[in-house]
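Please read through the structure below; I'll follow up with questions.
Note that one protein chain of the assembly has been removed; the remaining protein chains are unaltered in position.
Up next is chain A:
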Amino acid sequence: MSVLVFAESSEGKFKKTAFEVVSYGKKVAEQLGTNVVALTINANDSSELYTYGAEKVVTVSNDALNTFNAKQYAAIVTEVAKAQSATVVVVDSSIDGLYLAPLVAVDLEAGCVSNVVAAPSSTSPFTVKRKTFSNKTFSNTVISTDHKVIGVAKNSYGVHENPVAGSTEAFEPAIAASGVTSEKVERVTGKVTIADADIVVSAGRGLKGPENWGMIEELADVLGAASACSKPVSDLGWRPHSEHVGQTGKPVAANLYIAIGISGAIQHLAGINASKVKVVINTDPEAPFFKAADYGIVGDAFEVVPKLIEKLKAFKAS
């Protein structure tokens, strides 16, 4: 028996979520009294995962796998899971993680639970806590199959160091026919993406128009943050759709979410609930966001944000 963790990397480098899922896998392995095995595909330095408790790392290197392909990746995860006698497979809740999880689940005849926020509360019955109803609630879910596939929600379990003397084992999988071919990948480069960011600076209709986003981007720059917006802002074309967060937009599970000129409608909050610390800046003391936030300033964004940028620059320099 073992716990298999798929540690996602991009251009050879691990994502932060890779360390989180290995930390999570280590915990589950301890609970089950077994070992954690991590699987990497085209990662440069897989030994980094020993720090988080991976006793064994199965490495796959193959240029044909440089672009993510769900069916091919799922076939590899399944094959390694079988070879390592893994009963639990852990992935992150990234776009790609949740693309392959259901495919792996069918191949392993496993129950699958995504958006999991904590280590199992019990391993018999195997019970995990996950987000449901668009982040408004949690559900404690029992997985009754022998095999289990778990998608860990970002920034929910955290990254925990647990150094072990691990070993790596190279694996050369046969690459499955996929039926789906990648023709073109277009990435906005040089910018922190909402999915990866620890800090997100977001602004709403209170900003009045697209010409006022300069200060939002500057604030994001100072903090090394991603910028985001509310739905009407992207609907109005002030900002690209890729920045729209909320129930029907992107989910944000950042350590810090700063909401400027956003009212805090229920659909917006559903997308950002999972963020740890929320700051709101709004002229209206009755704005619903103040009920959801940890820190708030009742004030005009056009006065507060420039001051905040100036003071943060001084703080960062000190």
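We take it that contacts are C-beta pairs under 8 Å (C-beta built on N, C-alpha and C of every residue); 3 or more make two chains touch, one makes a residue touch a chain; residues count from 1.
Everything that follows uses one rule, which is that contacts and distances are computed from a predicted model.
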Among "Cytochrome ubiquinol oxidase subunit I", "Fumarate reductase iron-sulfur subunit", "Electron transfer flavoprotein subunit beta" or "NADH:ubiquinone oxidoreductase 24 kD subunit", UniProt-listed name of the chain not shown: "Electron transfer flavoprotein subunit beta"
Listed residues A:Met1, A:Ile95 or A:Ala170, member touching the removed chain: A:Ile95
From A:Lys13, A:Lys82, A:Lys208 or A:Lys276, residue that would touch the chain that is not displayed: A:Lys276
Residue in contact with the excluded chain [from A:Lys56, A:Lys129 or A:Arg239]: A:Lys129
Residues in chain A touching the chain absent from view: 10, 67-68, 70-71, 94-96, 98-103, 105-107, 110-115, 127, 129, 131-145, 151, 179-189, 191, 193, 195-196, 198-199, 223, 235, 241-242, 247-249, 255-256, 266-267, 270, 273, 276-277, 279-280, 290-300, 303-304, 307-308, 311-312, 315
